[in-house]
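Take a look at this one; I'll ask things after.
A protein chain is absent from this complex, but the other protein chains hold their places.
Chain lettering (A and B) follows the sequence in which the chains are written, and residue indices restart at 1 in each chain.
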Amino acid sequence: MSIEARGITKKFGGYTALKDVCFRAETGELVALLGPSGSGKTTLLRILAGLEIPDAGEILIHGEDAARRNVRDRRVGFVFQHYALFRHMTVFENVAFGLRVRPRKLRQPERDIRAKVHDLLKLVQLDWLAGSYPSQLSGGQRQRVALARALAVEPKLLLLDEPFGALDAKIRQELRRWLRRLHDELHVTSVFVTHDQEEALEVADRVAVMNNGQVEQAGTPDEVYRRPANPFVYNFLGNANFFRGRIHRGLARIGAIEIEAPEHANAQDCPAVGYVRPHDIEIDRILSGKTAIEAVVRRVRAFGPLVRLELVRRDNGEPIEAELSAERFESLKLREGERAFVKPRNLRLFLNKPE
Amino acid sequence: MADYSIIDHRMKSATGEPPAARLVLIVLALSFLAVFLFVPLAAVLAGALRDGLSAYFKALAEPDSLAAIRLTLFAAAIAVPLNLVFGVAAAWAIAKFDFAGKSVLTALIDLPFAVSPVISGLIYVLLFGLQGTLGPWLAERDIKIVFAVPGIVLATVFVSFPFVARELIPLMQEQGAEEEEAARVLGASGFQTFWRVTLPNVKWGLLYGIILCNARAMGEFGAVSVVSGHIRGSTNTLPLHAEILYNEYNFSAAFAVASLLVLLALATLAAKKLVEWKSRQSAGEPG
Partner (left out) sequence: MTIRLKRHSVLPGFGLALGYTLLYLSLIALVPLSGIFFKTAAMNWDEFWNTATAPRALASYRLSFGAALAGALINAVFGPLVAWVLARYHFPGKRVVDALVDLPFALPTAVSGLALAAVFSANGWIGRFLEPLGIKVAFTPLGVVVALTFIGLPFVVRSLCPVLEDLEKDVEEAAASLGANRLQIFWRVILPSLRPALLTGFSLAFARAVGEYGSVIFIAGNMPMVSEIAPLLIVTKLEQYDYAGATAIAAVMLVASFLLLLIVNLLQWRSSQKTA
């Protein structure tokens, strides 16, 4: 089942939490909603679920307007940011809830319900905790109970609000792989919210990046990472160095270097900013060719296979962050305080300034 | 094992008082409480048993005392269920929804706390009394409300209506609406959501509210006194009966009746502790 949001606007009092948001998840897709805190991710998810009514715009479920379908019959599974487990029920009763509240005509016999709940608990590897109460579980376990509870009603659409938000890094990684596997097994259309770019890029089929109540860009992880639509997306998806300069007729001039920028062929001497990831910064001891920026090494953090350097530009004092392989660093024999020449690779140029 | 040493581990830390100061503070606080709480409480019980156990039970077995007990139970049996329904409805509306005028409504629920009990009785006399607004109309039809049982019930309902709502509102507000939303998404109907999710979550608070409501309903004096007309054997509740006996200098009987109400109060306090303990238990370890 696909779900689509068209031109959704939502206000809380005078505050606009969502501005004309469009969003789409195809059948069987796993889509990540990525954005900083307060950007409206939860609000959008709640609107998709029918828990919140938008002030403008429409929700289409499988191409049909969902306005008249209330939460009960949208057949969505919702996993809440803070789990919202029923605290007076055991794990088993929590998972069984959705099956037991069905109208009598549609309800399965209790025996089938039990069998199904046990299967689900096995699926989330918690069958041994069936009799525990939510307060007796760890965060990760609660998370999986919440998921099992949502899956019990066989939703056509699974919405997860920061499913791994409250967990520590190691468990997050485990659970995110597990979620991907689960999704591949069940093939239920899923939207999950996160503010962790790594999580989004690693797990999702597609990513929608949100900021300030708007979707800034949507696409495959590779698209949004390689071709960010704007500075915000570039910044949000990883560490970034920026280089101020000017663009004139498809030629960018940044410090001492000139770079072709065919996408800005019409620019007339516009201020622009070039973004570069730290691993795309090339460093040399000597000037090879004339297009390099002179800098001084401020700090070296050498551990593991990657060496991180902090440099400062000679010409305008702006900092540069670079990542090198340990071998490359060895061969350069750079030390703190020494001079180096910097060349940006894969520069992404945007007209106007960053924030 | 509870550690009852007055000097505990804290004295070694930088922020504890010296043991002597602790002792002085404790003694001071307990003396204050003794004068204002413990001694008067003991005095009632001692007064009740002054003429011995058989006199005590004889005083309680008097027809007028029995009638007072019956009326007290009757008024509470009407007031408590009514206020229970009201409290649950009010708490549901206030705690789970956002709407205009919510804070005004919340403040209005506290009205009986802000109004003198005497005035709480007076309003019904002014409305239903012979000289009151509806008085002549009622008199024509030979309906007696004030100085009769209906007035007592009304006054009791009024003074005890905030208790259930007051207990539930903060509790339900704190728990938010997420569990209910989860239930709805899982397909539960409105009634199922309320019955299976909301109610079990607030049951201890609800119980405590009922206990407080009941204590107030059975113990109210001022408001009931104004509307009762003090008719022995027919419009006297237990507190009113104790007053009459006291004014007749029948002290041991007055205290015997009062001691019943003391037992009610002590049971209420014990129930409070129990409910606190239970709700802490069911909340489990925070995590």
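Definition applied: contacts are C-beta pairs under 8 Å (C-beta built on N, C-alpha and C of every residue); 3 or more make two chains touch, one makes a residue touch a chain.
Values in this document were obtained by computation on a predicted structure and should not be read as measured data.
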Specify the residue from the set A:V71, A:L159 or A:A292 that touches the hidden chain. A:V71
Name every residue on chain A in touch with the hidden partner chain. 50-53, 70-71
Interface with the unshown chain - residue positions in chain B: 2-6, 8, 13-15, 17, 22, 25-26, 28-30, 32-33, 35-44, 47, 82, 85-86, 89-90, 92-94, 96-100, 105, 108-109, 111-119, 122-127, 129, 131-133, 154, 157-158, 161, 177, 180-181, 184, 189-191, 193-194, 212, 215, 218-222, 225-226, 238-240, 242-243, 246, 251, 254-255, 258, 261-262, 264-266, 268-270, 272-273
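The working rule: only the chains that are shown with their structure count from here on.
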Can you work out the whole-Å distance between the CA centroids of chain A and chain B? 53
Considering only the defined contacts, which chain A positions touch chain B in the complex? 49, 51, 71-74, 76-78, 80, 82, 84-89, 97-98, 101-102, 133-139, 149-150, 152-153
Can you tell me which positions in chain B touch chain A when the two form their complex? 178-179, 181-189, 192, 196-197, 200-201, 282-287
